[in-house]
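Omission of a single protein chain aside, the complex is shown with its protein chains in their original locations.
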Amino acid sequence: MTSNSLVYLIALPLFGSAVLLLAGRRSDRWGHLLATALSAGSFGIGLMQFSQMLSRSNEQRAVSQKLFSWISVGSFEVDAGLMLDQLSICFVLLITGVGTLIHIYSIAYMSHDHDRRRFFAFLNFFIAAMLLLVLGDSYLNLYVGWEGVGLASYLLIGFWNQKPTYATAAKKAFIANRVGDMGLSLAIMIAFATLGTVSFAGVKEHASQASTGALTAIGIMLLVAATGKSAQFPLQSWLGDAMAGPTPVSALIHAATMVTAGVYLITRSNFIFDAAPTAQLCVAIIGAITLLFGAVIGMAKDDIKKALAASTMSQIGYMVLGAGLGPAGYAFAIMHLLTHGFFKAGMFLGAGSVMHGMDDEVNMRRYGGLSKFMPITFATFGLGYLAIIGVPPFAGFYSKDKIIEVAFNAGGIKGITLGVAALLGAAITAFYMTRVVILTFAGSKRWDDKAHPHESPFLMWGPMALLALGSVTSGFLFTHGDALRNWLAPVVEQIPAHEGELLSPMIVSILALVLVVLGVSLAVIKYFLNEVPETVPENVTIFTKLARRDLLQDAFNEAAFMRPGQSLTRALVKTDVAVIDGAVRGIARLASGSGKALRTTQTGFVRSYAMWILLGAIALIAAIWMVTL
Amino acid sequence: MNSTGNPYVPILVIGAIGFGFAAFSLVAAAITGPKRYNRAKADPYECGIEPSPQAAEGGRFPVKYFLTAMLFIIFDIEIVFLYPWAVTFDKLGVFGLVEMSIFIATVFVAYAYVWRRGGLEWD
Amino acid sequence: MSIFTAPVLNYSLLAPILIVLAGAVLGVMIEAFASKAIRPVAQLSLTLGTLILAIAQVWRIRHQSSLTAAMGSVAIDGAAILMQGAVLVIAILGVLLIADQEQFTVLAAAVPGSEEERESLESGQKLTEVYPLTLFAVAGMLVFPVSNDLISLFVALEMLSLPLYLMAGLSRRRRLLSQEAALKYFLLGAFSSAFFLFGAAYLYGYSGSVSLAGIRDSVVGGSGNDVFFLIGIAFLSIGLLFKVGAVPFHAWTPDVYQGAPTPVTAFMAAATKVAAFGAMLRIFYTAFANAYWDWRPLMTVIAIITMLFGSFVAIAQRDIKRMLAYSSIAHAGFLLAGVIALNKAGLDASIFYLFAYGIATVGAFAIVTLVRDSTGEVTDLKRWAGLGKRSPFAASLFATFLLAFAGIPLTSGFIGKFSIFSAAYESGNKAIVVVGVLSSAIAAYFYIRVIVLMFFTDPADDGTSVVIPSMLTRITVIAAFIITIFLGVFPAPLLNFITSLAYFIR
Partner (left out) sequence: MNAANYLYVSALLFTIGAIGVVVRRNAIVVFMCVELMLNAANLAFVTFARINGNLEGQVVAFFTMVVAACEVVVGLAIIVTIYRSRRSASVDDASLLKR
């Protein structure tokens, strides 16, 4: 099936972004409205495509559109083409739907910012790039979108770049992402070299002929890409700092959509991972590590956005774990991705609403008792909270429990380890999310009288309410009659579920619920029944201290990557000026045979350059001699 | 050529001799020569003659010397191409004549440039 | 002794070169006889007219190929046509920049700071010698990649170098630096061409012929003294590697790029690379192809060192022109990967890369000429901070060129990098691909660092500003921008064109 309207999905927001950037200040007055309308238009097209899809049989649902022939070098041909199938439509609706809500929210949230127009231009650009990422029909087209969202994220994290720390955060995000991008480009090159094609369809068709080694290499490189973009261990450190961006950005890019691109990549490449079990196991392990890692960090954060960011990291860990469990898990990974998109975006918007009312204060120790002043925010945030900790019948209950269940049923030691990790993660999640809610909305007020907490305007709480609705209902809708699993079946071939299961769904649910209750009660005891100090207590265990410092992730990065990189650079610069210079001096000393001559034979740079050339010539001759001897 | 043994050895020996010669000269100069630093050593032409008369700007040689020398070299050396042509003049025929005329004309253009821009004037 | 017969020349195939040379000689005549008032206009129109005429002629002969156009001295073939076309396009953009005479001193012979210099500046005259010099250099660049024997190679090498040595010293401001750049470029260039010539002598000694075809025959036949051959390859390569700026023969690059007047740097950086790599590709793909076992390992090592060195050292740069210089060193490494690939894909990719890189380079340096304060160009990176806030248009264009250098998709640089690395991979040289991707990742860091500096840092209040560009500079910048983006989005037409034409006849 082909369709000519796919391109408009991307073209609308891209057009908006171009208009806003080119028109400059002239569009200050109507720019945000145009951007929002175009985003909504994209959502409309998405819905239309969705309804058309529904009317077709399951095998006929995918549509594609060839735009133009992009690269053709010899035998290598890539068309710039788009493809909309059951998997990408989920993302299209999530991106444009949540995206539009966040556009609306931002109209109010950013109303005092004199650069609001630029913000909307970037936001529209992000939507376009993210749509390209999920609609591209080859790895190369995906790569274009991948770089595009990276750029948009980078621009938006650094949006308030007046503060140097924010610019640093933007850079940090950029570098972590570059490492990931390198993985993706290597994966593409290996795929091209071994399979001769980079289109999804082509790779899928030829994957069976490739050696397991090559497929494992591609898989591992794709995983590196995913860890960079989705803030997974060991490239996770940028996400917390990325919270420097405006809160709507954190909600859209760093919670609901962009950071889940890694999960999309892995799910999209299911045919590679299914054929490369080692790579698949690595995916599951990375997911399990990250979900615990993020959860532990989440327990110690006092900054509301950073706590939510740690939680995002952890929840994406669940998705990656799900995707790493193979055919049994893909659908649940995507399901959790979608439900998470609703509840996490909703909670971020809630956090933004709180900050809006509290003069941009982010420290939760300076909140408290806000439920009285912001009832709607409290309600929407609370629904999101119930969803994330997995209370039935809220969305998270369906999606997260399924991943835990599949993890246990993966079999053997692997299944038990991964399952236990996922269960433990659920308990910790319950603890830190309860902590966030209590510190923010319950208890006594800890803010000074300068703050005047107030409910946000309708433009802000409207989108929050809609997202909260999604957090309540989506889980049920997706699982009702295995709707999402059946929907995705043509994309990710599935084995029948519940085969030789270790634990029945019921037992998993009960276990999870017990642990959740445990986590919640601990948090209630510690933060609700006891007084919360306004200053950060110092007499805490080493674990808390470590968690506060993000489990030393920055220190690790610095020691392992940054320092050696810097010293290598310095060393090379020194080589350029000192060592080569020194060599010239040394030779001069040798030649004249006296230390005195060193002074009179002052080395100048032209001569040291000539020395480079001469030494290079000698080295070349010597090397040729050795090669041919 | 050296048919026995490693063919690189002569190259290496020659390189070593060249290096040794240069090193020897410098060492010998450093040991035997006086160690006084003299600005004249960095001058063009180290022949020890005090250049005179001093030019207006305090330089040693008027640039005109260099200019004239350079012009002489450049026009003089072009003659080189006339010799082979002269030897095979009859065999090259009209083609050779035309090509040589173009060549001479090009040299004349350069000459005209030098002349018009005052390169031949001595003050 | 051989019998001389009158040579037969195919003038239509040699016409692009002859047109440019004729234009240059005419330019010298204008210098000699035209009045000072009309010289600038006359020279500019003559130069542009010459270059456009030459391009038209290159286009006309694009499907012809001949080894005997000049008695075997030059080989006109598809690859030659492409290379000459690229040099001419870059030269036109470069000349438009050079025409912005702000950058050049009026009297190159005057002592800096002297009364003579002040008077010449106040007279409002223009330095017009730079146009014939440019044309002579272009003529050399047209001959270099088509040369099919050692004599033409050496003459072309000097023909393109000598005018550039002089042009490097013509800057109006910071004249001491400019003259120093000229001196360094000259001494090191002469040094390296001596190596080149010595290598050529040994290749001649090896094969008994100065033509590339003769050398190839000897390599295939396996006759001749191998020691001569290896010394020949090594020394000849030194001359070529110097011109492209490969480590360890790169040391001149940053100094000369920084010291030379920026329009000259733009022209030199872009066009010299095309010409030198053109010659290199021809030599290695034809004469040395069958001896690849001898040179490939070494060239691989040099390519790897060059990529890594260029990328790492660029990070530590504080001056925009030096940073671009080190980036050009890194790009030389990427291009060497195309030379080493030694297959058709490698040739196609190299030609595309050269064109894309050359255009982006001219564009980037064109923007550098625009960023000034009261004393001239501002090249200190620190003072570029916040440029994006004051002049978003210029800064965005510059960012585009940097992204093209970094090889970000939808710019020409991405297509170039991708095709060159896949050609290298196809040839089985995996190490170079891995190092290449790694160093592009490193390189992306410092390109993006400049973008961050321009857009995300507060402007310093020190009088740095972007001047309103002249019409000619504006054309250059916009044309470079359009080509860079167009080649990133629709590279297929040019890639197909290159694929269909790029062959070396032997």
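Think of it as A, B and C in the order they're written, each chain with its own count starting at 1.
One rule holds for everything that comes next: a residue touches a chain if its C-beta (ideal position, glycine included) is under 8 Å from a C-beta of that chain, and two chains touch if they have at least 3 such contacts.
Bear in mind that the values here come from a model prediction, so they are computed numbers and not experimental data.
Student: Since one chain is left out of the picture, which of the remaining chains does it touch in the full complex?
Tutor: Answer for the hidden chain's contacts among shown chains: A, B, C.
Student: Which of these, C:I76, C:V106, C:V138 or C:V210, touches the one chain of the complex that we don't see?
Tutor: Checking the options C:I76, C:V106, C:V138 or C:V210, the one contacting the hidden chain is C:V210.
Student: Which candidate, C:Y131, C:F198, C:F309 or C:F418, sits in contact with the chain we can't see?
Tutor: Final answer for the missing-chain contact: C:F198.
Student: With respect to the chain omitted from the figure, which of C:L121, C:I151 or C:A289 is a touching residue?
Tutor: C:I151
Student: Can you work out which residue in C:A108, C:L403 or C:I420 touches the chain that's missing from view?
Tutor: Checking the options C:A108, C:L403 or C:I420, the one contacting the hidden chain is C:A108.
Student: For the chain that got dropped from the picture, name the residues of chain A it touches.
Tutor: Residues touching the hidden chain, for chain A, are 573, 576-577, 584, 587-588, 591, 601-607, 610-611, 614, 617.
Student: Just the residue numbers, please: which parts of chain B touch the chain that's not shown?
Tutor: Against the missing chain, chain B presents residues 1-2, 10-11, 14-15, 17-19, 21-22, 26, 41-44, 46, 57, 59, 63, 66, 69-70, 73-74, 76-78, 80-81, 84.
Student: Pick out the residues on chain C that sit against the missing chain.
Tutor: 1-2, 108-109, 111-112, 150-151, 154-155, 158, 162, 165-166, 169, 175-177, 179-184, 186-187, 190-191, 193-195, 197-198, 200-202, 204-205, 208-210, 254-255, 258-259
Rule of thumb we're sticking to: only the chains that are shown with their structure count from here on.
Student: Please work out the Cα centroid separation of chain A and chain C, and write it as a whole number of Å.
Tutor: Those two chain centres are 41 Å apart.
Student: When the centre of a chain is set as the mean of its C-alpha atoms, what distance in Å lies between chain B and chain C?
Tutor: 28
Student: Just give me the whole-number Å value for how far the CA centre of chain A lies from that of chain B.
Tutor: 67
Student: Provide the list of chain C residues touching at least two other chains, using ranges where the numbers run on.
Tutor: Chain C, residues with two or more chain partners: 226, 231.
Student: Hunt down the residues of chain A that sit against at least two other chains at once, touch-wise.
Tutor: 621, 625
Student: If you look only at chain B, which of its residues touch chain C in the complex?
Tutor: Checking each residue of chain B against chain C gives 1, 7-8, 11, 57, 63, 88, 91-93, 95-96, 106, 109-110, 112-113, 115-117.
Student: Which residues, counting only chain C, touch chain B once they are in their complex?
Tutor: Going through chain C, the ones touching chain B are 3-7, 25, 28-29, 31-33, 109, 111, 225-227, 231.
Student: In the complex formed with chain A, which residues of chain C make contact?
Tutor: 183-184, 187-188, 191-192, 195, 226, 230-231, 233-235, 237-238, 242, 248-252, 255, 294, 297-298, 301, 309, 312-313, 315-316, 344-345, 348-349, 408-410, 415, 418-419, 421-423, 425-426, 433-434, 437-438, 441, 444-445, 448-449, 452, 455-458, 489-492, 495-496, 499
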